[in-house]
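Structure record follows, encoded as structure tokens.
Here the complex is missing a single protein chain, while all its other protein chains stay put.
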Amino acid sequence: MLFHVRMDVQLPPGMPADQAAQLKADEKALAQRLQEEGKWRHLWRIAGQYANVSIFDVGGNEELHALLMSLPLFPYMKIDVTPLCRHPSSIRTNDF
Amino acid sequence: MLFHVRMDVQLPPGMPADQAAQLKADEKALAQRLQEEGKWRHLWRIAGQYANVSIFDVGGNEELHALLMSLPLFPYMKIDVTPLCRHPSSIRTNDF
Amino acid sequence: MLFHVRMDVQLPPGMPADQAAQLKADEKALAQRLQEEGKWRHLWRIAGQYANVSIFDVGGNEELHALLMSLPLFPYMKIDVTPLCRHPSSIRTNDF
Amino acid sequence: MLFHVRMDVQLPPGMPADQAAQLKADEKALAQRLQEEGKWRHLWRIAGQYANVSIFDVGGNEELHALLMSLPLFPYMKIDVTPLCRHPSSIRTNDF
Amino acid sequence: MLFHVRMDVQLPPGMPADQAAQLKADEKALAQRLQEEGKWRHLWRIAGQYANVSIFDVGGNEELHALLMSLPLFPYMKIDVTPLCRHPSSIRTNDF
Amino acid sequence: MLFHVRMDVQLPPGMPADQAAQLKADEKALAQRLQEEGKWRHLWRIAGQYANVSIFDVGGNEELHALLMSLPLFPYMKIDVTPLCRHPSSIRTNDF
Amino acid sequence: MLFHVRMDVQLPPGMPADQAAQLKADEKALAQRLQEEGKWRHLWRIAGQYANVSIFDVGGNEELHALLMSLPLFPYMKIDVTPLCRHPSSIRTNDF
Amino acid sequence: MLFHVRMDVQLPPGMPADQAAQLKADEKALAQRLQEEGKWRHLWRIAGQYANVSIFDVGGNEELHALLMSLPLFPYMKIDVTPLCRHPSSIRTNDF
Amino acid sequence: MLFHVRMDVQLPPGMPADQAAQLKADEKALAQRLQEEGKWRHLWRIAGQYANVSIFDVGGNEELHALLMSLPLFPYMKIDVTPLCRHPSSIRTNDF
Partner (left out) sequence: MLFHVRMDVQLPPGMPADQAAQLKADEKALAQRLQEEGKWRHLWRIAGQYANVSIFDVGGNEELHALLMSLPLFPYMKIDVTPLCRHPSSIRTNDF
């Protein structure tokens, strides 16, 4: 089932540059693996912000929480989750 | 280019049932045509609310506004638009 | 899986008393049936408000939305949904 | 009587890892003891957040405050308390 | 135990004057009876607003809700409840 | 005249424990003296929060501000002041 | 003593024009009398809004509330009151 | 022309006391000079807060911004500006 | 001098179509005349909303308020005014 997730990233101002770079590289690697597995279905940048809108396709709340907790940037993100379902006007049969 | 649009519908309490039904039918017909044309790329219901999250793929701000204005439910919706762009960690080449 | 749902009811001031009474009776009957079926696991009144906090136990987002949409008071409620999962410190094995 | 309590945890970024681990272990031990005693009736994680929704069953405001103050993570939590009471549509006789 | 209650009154603009007057008279009569019984311990007007701050002394959440629900103006008020307890710096032994 | 004052305390995370203890002891001593003088008429703890609701009885805005400024915890508090007056339904003649 | 008062006016859309005109004329007459008496010390329009910022000089909370309640537009205004006092950097001796 | 300006001061917790004292002394000196020049027409303390409400009388937006930028406490203040104009019910001819 | 003005339009649901059309035509005629006179320097539609962002170039607060008050849609708009001034990094000498 699908969940709409918005993540706003806020790294501490004093974080050393190489630590930040490592975190971002780890985050990217995991994000790409989860996309390849189909769990992280969409990932968009919000124009002008260090934030993203994502659509996750998971088995339920537990799996979603486990995925989000596993993100290297989790401790530095404000995360809002909105459960989605099929819209009666949608013409797509695989988009929910 | 992509835009994230959230629409919250609020029909006036006193609207006659057949007028509401006609509005919804017209809205659905147009929504499905715009999906078929590829302009309205995703359309999801927010669980528990008379609201949706949509992704539009249009040529720009002007086209987006014209599409939204043409919706039969436009006068009864609160609409929030967020411009999206490609996320550097996205593995998809056609999702922006 | 569990969802935390808060519902704030706001009946239109001009609704006839018998219509309101019928709506509430229908709502109560359905709420009790859903409780008996185990779908609506908890239902509490918020002190001082015409509002409740509920815990639903459903198969997923789709079922939750269908249940909420079927409530007679749905058109008159503001509903907020929060997906829950098991807390690592919980001692209960059947409370999620 | 029942109280709905939401706790959002925010540990200071610079807290040493072992201090954080000790705090969490102490918190967990106390949370489990209070659950066993029946004071902390429900404890759920909010999906995607370092936050929980809890239901406490205590003698009153004083006992609730004393319990919350005794939590090792209390200085690092934003806590919101909502008093609950029995909902007239509830079918349960022991859930308030 | 004590509860801090703020009530903001909003009568519908079209309510007939005599209906409003009757409501207010009934509200006043009940408010005074509850004060005499010691349930409604303090009742203050907020300067410049059709609103009050009140302190209720009741047996618990259930009694508080029943009292508030019984107020003639209940359908026209926005009510916020905050549970209070004894402050460790208070010098009074009967003010909680 | 009466003022409703809410104070939310937020001590800096890095404040040494003995400095915090001294501040709190000084605050308590002053709070108790002001209560004995009748200036600080009520002082309640908000359940679950490091915050209080207070009622001050002072000659006016100037005296209120001077008292609040003199509190040792003043630099660490968010303070909201609401002027109160007698409620027409109050049965008490000395509670305003 | 001085109070800062902001008033936002919202007349019901369906109010007859002559009733609105009469209300405004009465409001103006009273506002001018209170200014002449020195109670309503300043009265400014907020640019672009049907709202004002005012400074009242009254004996206390009770007098302020009585004055505001007596305004013909009171039922149609959202009013926010902020108690003021002398600023230590003010060079004026009669401006508080 | 007149502008309503609210300033909320927030000095960093770790600022040395003598630096804070110097800043405040410089602020006071400039505030008093601007009052003497008639640019800073009113300056009031908000009761219970390290904040003020001020009325500036300047030639326009540019002059207002230059004055506010020149305040020694500017980097530590949250500032909200509201343009004012003459109220049609004002009896004063020099208060705008 | 320049002011940033945001206007959100909300026509009453029950307004007759011809009255709405007349209002909009009058609004358009005046908006175009003010643009020709150089008072209303920019006028943009916000994508997806019945709202605009405008830049006014007027002599001051009084003229701005008079212009806004004269708009036929004024009673149906929520208006927010922000005074602007020249930015030190602007390369334009006529854009403030």
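Going by the order they are written in, the chains are A, B, C, D, E, F, G, H and I; count residues from 1 in each one.
Heads up, the rule we're going with is that a contact is a pair of C-beta atoms (placed from the backbone, for glycine too) under 8 Å apart; a residue touches a chain by one contact, two chains touch by 3 or more.
The shown structure was predicted, so the numbers you read here are calculated from the model rather than taken from an experiment.
Undergrad: Would you mind spotting which of I:10, I:32 or I:70 touches the chain that isn't drawn?
TA: Of the listed residues, the one touching the omitted chain is I:32.
Undergrad: Which listed residue, H:2, H:53, H:68 or H:84, touches the chain dropped from view?
TA: H:68
Undergrad: Suppose we count only contacts with the excluded chain; which residues of subunit I make the list?
TA: 2, 4, 27-28, 31-32, 35-36, 42-48, 52-53, 55, 82-92, 95-96
Undergrad: Kindly note down the residues of subunit B that lie in touch with the hidden chain.
TA: Listed in rising order, the touching residues are 1-3, 60-62, 64-65, 81-86, 96.
Undergrad: Could you pull out which residues of subunit H are in touch with the chain that's been left out?
TA: 3, 5, 12, 61, 64-65, 68, 79-81
The rule is simple: only the chains that are shown with their structure count from here on.
Undergrad: Greatest Cα-centroid separation from subunit C: which chain?
TA: Most distant chain from subunit C: H.
Undergrad: Need the CA-centroid distance for the pair subunit A / subunit C, whole Å please.
TA: Comparing mean C-alpha positions, subunit C is 28 Å from subunit A.
Undergrad: Taking each chain's centre as the mean position of its Cα atoms, how many Å separate subunit E from subunit F?
TA: 22
Undergrad: Out of subunit G, which residues touch more than one other chain, so two or more?
TA: Within subunit G, the residues that touch at least two other chains are 2-3, 45, 47-48, 61, 64-65, 81-86, 96.
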